[in-house]
Every structure is written in structure tokens, then in C-alpha cells.
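What follows is one structure encoded as C-alpha cells, with my remarks underneath.
With one protein chain withheld, the remaining protein chains of the complex are depicted in position.
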């Protein structure tokens, strides 16, 4: 029977590891603050003393860490994964990290004789608990196939996207479309209201048709209320647009809509909206401040 | 009991009138080719000899005609609605016509002593049959309120949008957003595929998330197959973008994303794609022809 | 010897008519306020009592009037050109009027048996006095050829552009390029200053190179001083961009740069800069207000 490890039991990791344990899998867990392991152990998991120990004793070790620094430390630090992995055992990093961090971790794992897969997820606490995350996997394909039965417990969709780096590209593509949809949506809301239409009616009609989507429902309500509690910061959206356009540059791919959206998000930054939710781009478009 | 009239029994009109008859309403019908009235009469409708007769004997007369010419002829032509309407009786034009046609019909109806409402619909055959159209109503508000119980049988949503012309504005706003969403979507698909991602996987991931919407599902499949059977002609989308931008001009409303989309659709026209479905804008973006 | 008429002796017309008289041509002049004719009569011109009289007695009648209303009145009003022209005599309207006015005047002239040429000019008082205007001629080609020796005294360049309306198209093309150059210039100045460069140095370097042009010299100084005395109102530039883009629409000609410039000028209007000089678009770009 395959032995699974899980490093990092924050809000997301704890929910994801729980789904593995509940499925009846044999799971070893580790967390920097050890007492966070207790609930998992109660459910039947085994607690390990270090990332090294997990990597040395499990066939596949999953990691879900807070940021690039934590993701790096767990692999390269003392008693880290690098010291334990080997003999083709697998390491699957599900944290959201930049391409450089991912590449550095991959190199460390492979030099130690392990296999590597990057598998950042889309979705927050609820989908993590429900096992309905979207898992974007890229890297070692044999490891992907071996990890699929575990992915199936944690997510509703877990495509294999190709070599390391392709998961990041997929995220850029999705976020670029999201940014373009948002500026189109805000321009429509602004134009409609200026021409005398009621904002709520515009939303209602929109949501009754073929363009209806959960994002517009949520962000539309924010815009009509004029409050932008941050879920995805505006400056991060602008950064992703910039990176997507830079990716297009490599392939001589014109991206006029994305470029226009990018400039509009930059204007929003110029107006001081960097840390608000990216739906606050509405204010830069509408011009009423 | 309110007496309803219905002029025009094409694919849409027949389905809509049927829903009124099925609801137990008293309905007089007329069609230019009289034998198309037969199925409705069989269901319980009364057949009238002319638009004039319908307008003279019904409290509210609905019309669903093929184009501006037909919509105009039925009102201003011999034995037309204008000759029969009066005493505050209502005329509700549900055809899709331009602002000038709508204004001309409104003038004729009001001069004859009737009340006027423009109420173009969003949705095709199936929603017409199911009574789930979206009805965009604008014009005489008292007539709107009187017509609501009939609208409820034909549509799932029938907001009152204000004075005559506002229904057309709403359509422009919705189509402008749709055009912007489409160029963003195509740019994403094109960029993703060029960077080595699989088109179907991009779609799958998209459809599993907060941006999922029926339009992208349908058009995405068309794009991946490279076939663009025309449902909404590309040149009509470009025309709507142009009109929406012209509307924005009145209010000094910048619409950068819509403008970028408009230019991209114009490039598609330049490439000879005017009569294909508007999703064919993908070809202009992707550059492979 | 060809007899010339000249209607309208404002700042521009007086200078232009003077150049004809100085050249030794036989010139009849008329002005709504008759005493403005005195200086011309002193130089050798003949004063006429009405536009009709001028048109009836001259081979070619030039007109330089303040606005479309005046241009129309002089032709269609009592004792107007229409009543005097005929037998193939020529009428050359050098006023700046819209396409509709120009077409209405052309129709009136042709119905009365005259020939028509539109010939709006580019240039202000000084070039008018120096005989160095740019004259954009369109309409009756035989009249153009007959008028050339007079044009040569008033302007330095007077191309024949084709049928009536083409002079207006030429103006749109030139102004569209001017609008695009201005936004590019302002973006450069703004970016340069934000990255720590000195505005005057940017201008100096610019003016020493292959991109140097009189417009940037003049407008650049305005921008650095932050004062925008109106020479060409911003809202007129935006209107011309809109009309140029609409012209492109006819030919399915994408105009991405013009469209981006148009949206930027609209943003300037949104910020209340409509009546300032069009160089004030800098403020909308720079974001410091």
C-alpha cells in the first residue's frame, strides 16, 4: 500500500490531509508547530519528526506551505526533504510559489534522487474541505500518475499540464482572461449607469443570460455597494497581466485586450487602489472618486 | 378579463403566443400568412383579419416581427395597428429593431391615442417555448405594469428599464461586455496554446472555476474545432461595439477595453470573417489562417 | 482676363483677398459689414452690393466665412450666391464647414448651373498674409484647374483631392495622426519625468533629432509650463478622432493607436479638460492634478 506524507497543516493543508486520511490512506504528517498535527493523528495519521523523516519513509510526500520561503526551507533546511528523499520517491509541492522557487526545489529533489511535481491549487478553504480543489500539475509524469488517486480525494480536477513551469503558465492564462473580463464588465456597468440604466438591473439581466458566471455575481455586488474588501489584490492582478503579456512577447502573440486591461489596472494603481480588491478597477474606469 | 392580441407567428412569436394561450388568457392572433394561425386557433386563440382589428379589440397587442421593415409595416401599413389603436390601448413591440424604427412606431401609436412599450427579448427558440426569455421593457410604465402578467408567461425576467430607447442601451451594454469577454477569452486560449498548453485543458480548468459561463463553454468548443457556424455574426458584434463606444462618447466615458476589442473585431472583418460567428475573432487574434 | 470675386473679409479673408489684388487680378469684394471693404478698394478692388452680384459678374467667386451658418446664408439667403451664379461660373468655398453644409451648398450651386469646389485651408493669420496657406481642394476638377493661379497667390500648396468630401477626409487623417502623436509625446514626457529625467532635456534631445517637429516644440513648452491656452480645443480633437475611427469602420480598417488615443482624450474630457488646448491631454496621462 502506497505511503503518503503531508507537510504543512495550515488551513488548506489540514483540510487536504484530512481528505487523504478519511479516504483510508496511510498518511504521515508533519508541521513546523507540532501540536497542529493532533487532529490528524486523532483521525488516524502518523506524526513524523521532520520533513526528512517523511520524505525518507513515504512513497509520495505532499507539501502545502505558506510562501516561497517556507516551501524552500522545508526542502533545503536542516532535516529537510532533500536529506530524506531518494530512490525515486516522489515530492509534490502544492504551494503557490514563483517559477524560480519551483525550479530550485525541483533541482534539489532531482539531485537527491527523487521525482518532482509542482501542483499549485485553485480554490480556498471550502473547496479544500470538500475535496473540490482544482489542482494544476506539472513536472514528472510518472509521479503525476502515481499521485492521481490522492489528487482525486483532494480535488475535482487535476490535469497534467506538462513540464515544470506549465502550471504557472496556466495560472497566468486564466488570470489574464479574468482581468480582461473584469475590465469589460466594469466598462459595461459604468456605461450602463451613465446612460441611465439601473446597476442592479444590469446585473440581473447579465446573470440571467449566457454570460452569467460566479465571479461577476460576487464582484458585481461589490461594485454596486462601492466596497472592495480584498480577496485578490488589484496590484497582483496587474502583475499577472504584465507577466502574461511578457509571455506573449516570447511568441510574438499580440494581446490587445490584455494590454488595454493592463493599462487600466495601472491607472487604478496610479489612483492608489493597489491594495483593494481587483474589482476596484471599476473606480478607475468610472471616474467618480 | 384583459384581452391580448399577438401579431407575428414566426418561430419566436408562435412559441410566445402559445404560452399566453396555455395560461388561459384570451388571445387574438394575426399573421401575414394566415394559415400559420391554425395551431394557435386549435389551442383556443381567436384569429383576426388584420393588425387594425387586433389593435381595435384588444387591451394589449404584442408584436414579434422579423425585422424593422415588418415591424413598421404592421403599424403604419394599410389596415395597420395605427388605424385600430386608441383610447389608451397598449401596443408592445417585442421585435428587435433599431432606435429610429422604435421611435417612429412610438410616435405613430401615441398620435393615435395608444400607449407604447418596446420590449425586445434575449433568447432563442428554446427559451421562447419554455417561457424563459429575458424581456427588456422600456416606454410607457403603466402599460408595462399592465403587461407584466403576460410577460411572466413568456419570460423569466422582464425588468422595466425606463423611457423608450433604454432597452436598446441595455442590449448594447450587454453585448459590449460580451465582445470584451470574447476577445479576452480568445487571447487567453491563443496564448495558452502557444506556450504549450492543451486547449481542451484550458477550457476544462476554466469551466471548473469562478469564471465559468455558458458562452465560453459553447464558443470554446467551436474555437477548438476551428469551425464557426454563425449564431451571432461577427460584423453585428463589431457594429454593437461601435455603437456602445459611440454611446460612451456622449458621456465622456472612456472604454479602453471595448475600444481594443472593437479594433480586433475590425481586424477580423479586414480578414474577411464578417459573416462567421463572432467567435471567429479567434482567428484574427491567433494569426494562423 | 478672369474676374474673381471674394466674399467675407474677416481676418483670414481680408488677407487672402489682398494677395489676389496685389497679384494684379481683377477682384470684386463683398462683406456683410460693407465698410470692411474699404482697405481692399483702396488697393484696387471693386466693391459689390451683394453675394448675388459678385456671383453674377465674376468667373470664380471665393468665399471665406466664419462658420457653417454664415457659409450657408451667403449662398441661400436673400440676394445670395445661388441667385447670381449660373452658366458654369465657379464658386469656391474656403470656409471650414461640416460635410453636410458643404453638400448642401454644392447642391444649391449645381442646381443654379454653377460649378462647386470645397477648399478649406490649413493655417492661420500669418500664413494667410504671407500667401503660404495649405489649401485642400475637392469637387469640380475643371474649376480647380481654373482656380489654380489664384490658389498660388494665397497658398504654398493646393492639391486637388478628388470629389467633394475628400478635403474633409484629408483633415480627419491629418488630425488623427496629430492626436496619436500627441498622446505618444505626452506619455513619453510623463514616463521620462517620472523616471527622473528633466522635462526640458527630453524636449531638447527630441528637437535635435529626426522626430523634431514644430507642434512638439510649441506644445512641449506648454506642457512643461503646465499652462494650456486654447489653440485647438481638446474636445474638437476628440471629435476628430471619433470621426476618423468611424471613417475607418467603413473600410474595416483597424486603427488601434487612434482608438487608444481617442479613449485617452475621452478620459481628459471626463476630467473636465474639454475646453483647454488639446495638449492638456498630458494631465489625463500624467495623473497629477
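For reference, chains read A, B and C in written order, and residue numbers begin at 1 within each chain.
The working rule: a contact is a pair of C-beta atoms (placed from the backbone, for glycine too) under 8 Å apart; a residue touches a chain by one contact, two chains touch by 3 or more.
Owing to the predicted nature of the structure, the values given are computational and were not obtained by experimental measurement.
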| query | Among the options C:38, C:69, C:157 or C:221, which residue touches the chain absent from this view? | reply | C:157
| note | Answer key for C:23, C:134 or C:224 versus the chain not shown reads C:134
| field | Omitted-chain contact residue, chosen from A:93, A:240, A:263 or A:277 | value | A:263
| query | Which positions on chain B touch the chain that was left off? | reply | 256, 260, 267, 270-271, 287
| remark: Touch rule applied to chain A and the missing chain gives residues 242, 246, 248-249, 252-256, 259-260, 262-264, 266-267, 269-270, 274
| field | Missing-chain contacts mapped onto chain C | value | 122, 134, 136, 156-157, 159, 161-162, 166, 169-170, 173-174, 176-181, 183-185, 187-192, 194-198, 201-202, 204-206, 208-215, 218, 244, 247-248, 250-251, 253-261, 263-264, 285, 287
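What we mean here is this: only the chains that are shown with their structure count from here on.
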| request: Going by C-alpha centroids, which chain is farthest from chain C? Tell me that one. | output: A
| Taking each chain's centre as its mean C-alpha position, how far apart are chain A and chain B in Å? | 39
| note | Rounded to the nearest Å, the gap separating the Cα centres of chain B and chain C is 44
| note | Shared-interface residues of chain B (touching two or more other chains) are 248, 253-256, 259-260, 263-264
